[in-house]
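In what follows, a single structure is set out as structure tokens and then discussed.
Of the protein chains in this complex, all but one are displayed in their positions.
Think of it as A, B and C in the order they're written, each chain with its own count starting at 1.
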Amino acid sequence: MADYSRGELLATVLADTVGYARCITVGAVSPIPAAAALLVRETAAKPVDVIILGSTRHFPFTDGGREVFDFAGRGRIDVFFLGGGQIDGAANINLVGAGPWDAPKPRFPGSFGSAYLYYLVPRVILFREEHSRRVLVPKVDFVSAPGSSPPEVHRPGGPAALVTGKARFAFDKERRRFRLVSIHPGHDLDEIVAETGFDFDHDADVPATPAPTDAQLAILRSVAREELADTYPEFVRDQLAGPATAA
Amino acid sequence: MADYSRGELLATVLADTVGYARCITVGAVSPIPAAAALLVRETAAKPVDVIILGSTRHFPFTDGGREVFDFAGRGRIDVFFLGGGQIDGAANINLVGAGPWDAPKPRFPGSFGSAYLYYLVPRVILFREEHSRRVLVPKVDFVSAPGSSPPEVHRPGGPAALVTGKARFAFDKERRRFRLVSIHPGHDLDEIVAETGFDFDHDADVPATPAPTDAQLAILRSVAREELADTYPEFVRDQLAGPATAA
Amino acid sequence: MTRTTLFQDLDALLEPIGDGASIVVPTETNGVAMAATRALIRKGVKDLTLVGGPTSGLQVDLLIGAGVVSTIECAAVSLGEFGIGPRFRAAAEAGRLTIRETTCPAVHAALQAGEKGNPFMPLRGIVGSDLLERRPDWRVIDNPFASEGTHDPIVLLPAITPDFALFHAALADVHGNVWVGRRREIMTMAHAAGRALVTVEGIYDGDLLADETMAPGTLPALYVEGLSVQEKGSWPLGFADAYPTDAPHMRAYVAAAKSEEGFARYLDEFVLNRAAAA
Partner (left out) sequence: MTRTTLFQDLDALLEPIGDGASIVVPTETNGVAMAATRALIRKGVKDLTLVGGPTSGLQVDLLIGAGVVSTIECAAVSLGEFGIGPRFRAAAEAGRLTIRETTCPAVHAALQAGEKGNPFMPLRGIVGSDLLERRPDWRVIDNPFASEGTHDPIVLLPAITPDFALFHAALADVHGNVWVGRRREIMTMAHAAGRALVTVEGIYDGDLLADETMAPGTLPALYVEGLSVQEKGSWPLGFADAYPTDAPHMRAYVAAAKSEEGFARYLDEFVLNRAAAA
């Protein structure tokens, strides 16, 4: 565990959840998903486009802020990452506020593009480092975007996975529940159950999340480090160990 | 009559129909309306924007071909000029074809923007040089855009006037009929009645269309000549007599 | 950021276009890929649907005359000062062409719906015109935002999502980005189609998206499926400031295309004979 940073571990976990993708898009202020997307691009068998909002280098659009949503609306984004002030066991997400809407405590920033992208992007990966009953709640207080929709609703997309600082879950679309896939090194099932506010499925024996491989770390510390330096200088400095310290 | 060209006369007639305007827009392949618009701009008490489709110099838009329609949709274009393969006495216009739709004779080019701009632009000036029963028909065979609409239809705009090579008409919105305003020099009421396929209102004594004033001719032969040279070189050469020949 | 096979010849560029494909093209002198249009005729494809953006001219007239296009959705077919397209007129009068009547802003709006993946777009105007009779695919609804108790009919246009956008532009870079400059409707067309086939006058030395001066007029490579360098690729139409329309050629075309025989001779001389047409 001393050989990689927390950011490096989580980037590899996120990368593992992506699956086959031609285009991965990452929202603003999301350094770990950005690193994960570049990791996928570097290891995929086929070309992968990586679009990073907030980056100049990885932002290929020229038709204003709407273009990324138009692009998603046409089914051209395969994977997107979303967070949430609250996330519940049915994968509903709340980016608006805890408590009553007109007297929230705390108020969150707002729904951003979630009420659209969660419906349109085939595989949305939920990512929130904080793994606590404050975040992972039985039922969100405000649905910025629901985890699933009735069959008549146009919804080619939705949640595929949830990654936190402690564990990785998969979302079962049929059962509309999360299933615990693996627990990150340093944590155990009792802790996950204790810190998760919703019920989830799990085997009796839950595997540990594998540590990053040398090949993954090499990519994060070269390609990702170089390409994210402009957009996320502090993340790169603090989390993606440089070649000198990686040995 | 020897002192001005047909184009100069018609430009002054069109300019007279414009009235108060902050923005006049002229469609493609419309040299005489373009000259009229510049004439209005040069003689108006307040600033007038002139937009000429097909011109580089007089085309201030940068959001693609849709922007002129968006601009009109916001009520920002006060005057537009439209033609028609057929025009009837209720100011319906046909840019599609004479005869049955599926076997027209002749087929016209198509409706262009008429089915939108005729509704949205407050004052649309109909302009067609040919004044004949072939063009000015009792009832158009295809309505590209109607001359008027029921009250529930969103229609801030519509026809204000009709100018031909022989006469000038005003459109009476209440009666939904044209009224003959003046007859161009060289023509008379009998000829107008004979060559017009629809009924129209007129006084017993219809005035002659006034000849262009020296001031109008001076503007057409200087400002309009200069500003339209790029877009309409042949019109400028043939119709807007240069300073040398104007004396 | 691209999987474009860069800078192909015309035959390779047009390879994806099969019988029955729909193609959106820009309006006369705004970047019409005429060299590619001639190659399309030589390719022998048929039953194409051509969407004018929003009007068309020589390009669609040639394609109709050559039997390549069987359906058009154009707000008008006009060669500007040279008149109506003679082959369009002949085909329309003979009932040999399926014409989806429309109006300029309807094409723009439906392409915008297409670029968004929206099923439709509203548009003012149109109500009460005979266009509605000819467009059973258009709907009129009561504007749901009208004041209580009032009736405010408004047209909804279904999205247009052509199979391809085909156009000519000034520059492309080796990454596959294309500079269309001020002709931004081309960008909407490419977005709506998703697959742009592009001819360009020349190659830009650098990355168009990395230059903040060039980027605003650049179509990203994401939408570009094929590129071919074709100097004077719009001839005999004009292109931007680069060259004007070849007026004598246009007049000769209109004169020739008045008859089927004359048109056939034009095709032979300027389209089918590669040596003369290039």
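Annotations for the structure displayed:
In this section, a residue touches a chain if its C-beta (ideal position, glycine included) is under 8 Å from a C-beta of that chain, and two chains touch if they have at least 3 such contacts.
Remember, it's a predicted structure, so these values are computed and weren't measured experimentally.
Listed residues A:F142, A:F178 or A:F200: the one in touch with the omitted chain is A:F142.
Taking the whole complex into account, chain A touches the unshown chain at residues 28-29, 54, 62-66, 69, 73, 95-97, 101-120, 142-146, 149-150, 152-154, 234.
Think of the hidden chain as still there; on chain B it touches residues 23, 47, 49, 57, 60-63, 67, 69-76, 120. Although one chain is hidden here, its contacts on chain C can still be listed: residues 109, 112, 116-124, 139, 141, 143-146, 152, 154, 156, 158, 180-182, 184, 212-217, 240-241.
Everything that follows uses one rule, which is that only the chains that are shown with their structure count from here on.
Taken together, the touching pairs link the chains end to end in a line with two free ends. The greatest centre-to-centre distance from chain C, using averaged C-alpha positions, is reached by A.
Remark: the per-chain Cα centre closest to the mean position of all protein Cα atoms belongs to C. Per-chain CA centroids place chain B at a distance of 29 Å from chain C. Note: centroid distance chain A to chain B, computed from Cα atoms, is 60 Å.
Of all residues in chain B, none touches two or more other chains. Chain C has residues 187 in contact with two or more other chains.
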